[in-house]
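Just one protein chain is left out here, and the rest sit where they should.
Right, subunit A next:
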Amino acid sequence: MASLRALRAAAAVARPQRLTPAAFAPCSFRAMASSSGNQMTVREALNQAMDEEMRRDKTVFLLGEEVAQYNGAYKVSKGLLDKFGPERVIDTPITEMGFAGLAVGAAMAGLKPICEFMTFNFAMQAIDHIVNSAAKTRYMSGGTVNVPIVFRGPNGAAAGVAAQHSQDYAAWYGQIPGLKVVSPWSAEDCKGLMKAAIRDPDPVVVLENEIMYGQMFEVSDEVMKDDFILPIGKAKVEKEGTDITVVAHSRAVGQALEVAKELEKDGIKVEVINLRSIRPLDIDTIIKSVKKTNRLVTVEGGFPQYSVGSEICAQIMESDAFDHLDAPVSRVTGADIPTPYAKNLEDLAFPRLERSVLKKKPFTKNTAASHQPKSRFSGGDRKYFDSGDYAMSKAGKSSSNEVGSEHPSPERIPHSVPSNLKKDAGPLIESSLIHEANLKVDTPPPAPAAPGAAGPK
């Protein structure tokens, strides 16, 4: 059996190939079946999804750091504070375990929170609430308490933000029973899956991608409607092909499509599957495709060991698609190292799906990075950690004047003045309950910072 499989692999390598340098220009992805002329960025899709669902259901509310007055670190929640007010769009203190915990408690009590993490890297501070409480409470309570909640935010590598801002958590959350996990790529994915996540009765982790926020997609009229929704747990065949199946999620879907387009010139027809959901995993779509193409490559930005690709490999091994494989499944993943900061090293730490890689990939060992000189996402400019404005500029949109151009000023935020300062009482406690404690202090509260006086974040 082993030798037979090896033979098949060898045969596949012998496939005629013509190598030309790949030069990918930045482009907009077109939704395959659309000719409607509607255009939407991923950011707009996410914003629209939340807007429509908040309109539809009054129990839905958004909370997180800087989501209200500042419109979100990446401007995904732009305009929502004005539309829904401070009771439903809440700027929280900088405390992930605090606001994630609050969101879980609010969900247990009947609300539907959308809990934004500035990045999923920071959700590590709150993972106990996600994994130990949100995911397990329905089961542990004997089915009496449900936790309808959305945890969302950018996930995976951005650019130039090093190890503690670049991790992909798909495999982490994908392992937990009780959670649902989606990892959308396009504007269509983002709108449909975000709406599905909000309506879902269970906790859903929505893994967005920072680099995708500004990406423009053409979308159909259907996507523009306020009842457009995508099923969680279904993958989408983005491009049909007969020679090799490439399964990807999030940003890697775009990379796979680009390479597929290039390989088409060489007569290699790639079938690209956009996974959309990490958990539940739509293995049926992959099995069906593998039976047709007999070759499978998985692509993701996460680390290789116990990755989403590893799970797909295992499930394919356990399925009848195994007998249809002409070559071992190959995983293309991030390098098995904490993401380095230096640009040259960072570039080598993530999948670089240039055509030559894909051609070699299924038939060589599954190391992470190729040594290709250029990525379309790593031009000359470095991104430093000022998130939103950078993302806006990458999206070809300068920050508009009313958004993020100055530091939020307490006077202009109706709900930002602590209520105990609004009252006549001093800033400290004046409770008759503790009058013996003599806590009253005469010092006036510190003056709020002048508008624009505070330094950059």
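We adopt the following convention: contacts are C-beta pairs under 8 Å (C-beta built on N, C-alpha and C of every residue); 3 or more make two chains touch, one makes a residue touch a chain; residues count from 1.
One rule holds in what follows: contacts and distances are computed from a predicted model.
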item	value
Undisplayed chain, where the name is taken from the UniProt record, one of "Mitochondrial ATP synthase epsilon chain-domain-containing protein", "RNA polymerase Rpb4/RPC9 core domain-containing protein", "2-oxoisovalerate dehydrogenase subunit alpha" or "Protein MAEA-like protein"	"2-oxoisovalerate dehydrogenase subunit alpha"
Contacting the left-out chain in the complete assembly, out of A:Y139, A:Y306 or A:F322	A:Y139
Among A:V104, A:A171 or A:A256, the residue in touch with the chain that has been omitted	A:V104
Hidden partner interface residues of subunit A, rising order	87, 90, 92-93, 95, 97-111, 113, 125, 128-129, 132-133, 137-146, 177-178, 180, 200-202, 233, 280, 418-420, 427-429, 431, 433-434, 436-437, 439
